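All protein chains but one are shown in place.
Chain nomenclature is as follows: A and B, assigned in order of appearance, with residue numbering initiated at 1 for each chain independently.
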Amino acid sequence: MLTVNHLAKSYDGEKKSLTDVSFSVRSGEVTVIIGPSGAGKTTILRSINQLIRDDEGEILFDQIDMRQLNRVQLRRARSHIGMIFQSYNLIEPLTAIENVLHGCLGTKSNFAGIFSIYNNREKEEALKLLQKVGLEEFAYQQCRNLSGGQKQRVGIARALMQHPKIILCDEPIASLDPKSTITVMDILRGLAVNDGISVLINLHQVDIAREYADHVIGINNGQVVFDDRTQALSDAAITGIYRKNANLEGSLVHES
Amino acid sequence: MNPNLQQVNHFFNKKRFRLSLILVILGLAYAGASLGLGFQTHSLLNIQDGIAWLIQNFIPNEASKGYWHEISQQLFRTFLVAVAATTCAAVGALFLAIIGAKTLTAAITVSWVIRGFSSLLRNIPIVAWAMILLFSFKQNDLTGFLALFFMTLGFLTRAFMETIEDFGTEKIQALQATGATYLQVIFQGLLPEIAVALMSWILYMIENNVRDATLVGLLTGTGIGFIFNLYFKSLRYGAAGLVVLSVILLVVTVELISNLIGRLLS
Partner (left out) sequence: MIKPENQISLPTQVPTGPRLTIPLRFRDRRRITIMLTLLVLAYITLITLPTMIPSHFKLGAALMSFTENIKIMFLQPHLTNTTFLTLLGALGQSILLAFLTTLLGSVLAFFFALASTRRLAPTPLVLGIQSLMAVIRAIPTVLWVLIYSVVFGLGADAAVVGITFHSVAYLTKVYADSMDELSPDSIETMQAMGLKKGTIIRQAVIPYLVSSYFSWTFIRFEINFADAIAVGAAAGAGGIGYQLFMSSSFYFNFHEVGVMVYMILAFALVLEIISYRLRSVTNQ
């Protein structure tokens, strides 16, 4: 499904944020990336859909290297990669259903995008997805009036509207209360199990990872330090993933 | 058809209808206003004629070099007048704003009187100011100075008042609770906190007044506006072009300086 080979990235040309990261993600599974803050989790996720360019390595998505695509090809590829953010990133002044429908605009023309033209099938699907995440009665609410958990569920519905083969989630539950956390994680797990979508989640809560992940990748200081099934995630392994960096300068940055 | 789907369609149609309605109304208003003014939209396609004319005629030529001395002198004068008017107005405005701000005022009536007064000063057109002042003070810098002063006083009083009111009552009360006197509250508590905001207003007004000084000069026959008019009416376009160039230079310089100060303050 998705294979990342020897991915490396440096923002400033000096300090390596990622050094030689390789892993793969299978369909129908929840893969969780854990690691201390500043380890490079976000950088990995954003490299996959090339929101971050100028990296090195190979990102094979359906046997196609995302890094070799031109602008148009990249846009087409991105339209089938869902993404979910810690801060939801909805268009707050618009209603929930409009935000969900944005998910299908990637495959449509600029004309349709500018005049908000959607066909009946798409509208029906958007409604169904809102129902799926339990928000059908909020369809016409402005997103700025929704709670955090509700916003994140709209975000998931929007991602599903893209018919994604993979969903990338960057700390999807970091701003949520415990109850919403469970709702959101249950939905994400359901997508993998029932719909066969690959779900790749950045987390820093180990207990959640243990509960929901099929496969865990541990990142520390830009390197993969753990890559195994969830059952293998022992306490010792966790201590290893979260150990202080040997690199003093790096660790100072991470603590701040 | 699915009632839910109908609702979605209805939602989008309503949105689209509202937008179309606004566009149609604006379009009609545009057409009506053009008709009422006798403005022909296609003249917008001829703006490049103006630019071309500007470039052809306004390129300062050999002859216009002789004007440089007079122009630079008037330009400098205009700048000084604009700065002086703004500074004097700022002092007056600060005083009025402190007396009149709702959070500091002794009586709400005072606040409303000052608000009304500043609104009056601001909204009397600068043409009227210039003309009345011209009649009494005749053709000299003082006229321009006073016209700018009154406008700016009105504008800054209002701006300062709102800045002070945005500062809030709570902080002022907190200071009063420590036993500070009225003047202590203002000089130790309020002014240091809002100084940056006031400064950016003053800089903005200086920029604006340099431009308005040209207009006032044109009306009252003083400063850079006057010599522009003189050259322009006597078809000495090269010299007039030099005036325009020098005004651009001055305004852009003032803007750059005020941006620089703004950055130092941020």
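Odds and ends about this structure:
Note that in this section contacts are C-beta pairs under 8 Å (C-beta built on N, C-alpha and C of every residue); 3 or more make two chains touch, one makes a residue touch a chain.
Remember, predicted model here, so these are calculated numbers, not experimental data.
Across B:Val24, B:Ala63, B:Ala174 or B:Leu265, the single residue that touches the chain missing here is B:Leu265.
Among the residues A:Leu2, A:Val21 or A:Met83, only A:Met83 touches the chain that is left out of the figure. Although one chain is not displayed, subunit B still touches it through residues 26, 29-30, 33-34, 36-40, 43-44, 46-47, 49-50, 53-54, 80-81, 83-84, 86-88, 119-120, 123-128, 131-138, 140-142, 145, 158-159, 162, 195-196, 199-205, 207, 211-212, 214-215, 218-219, 225, 228, 232, 244, 247-248, 250-252, 255, 258-259, 261-266. Although one chain is not shown, part of subunit A still touches it, namely residues 11-12, 15, 49, 51, 74-81, 83, 85, 87, 89-94, 98, 102-103, 105-110, 112-114, 116, 158, 162, 252-253, 256.
One rule holds in what follows: only the chains that are shown with their structure count from here on.
In this assembly, the C-alpha centroid of subunit A lies 48 Å from the C-alpha centroid of subunit B.
If you check the complex, the residues on subunit A that touch subunit B are 95, 97, 115-116, 118, 120, 123-124, 126-127, 136, 139-140. By the touch criterion given at the top, residues 2, 4-5, 8-9, 11-12, 15-16 of subunit B touch subunit A in their complex.
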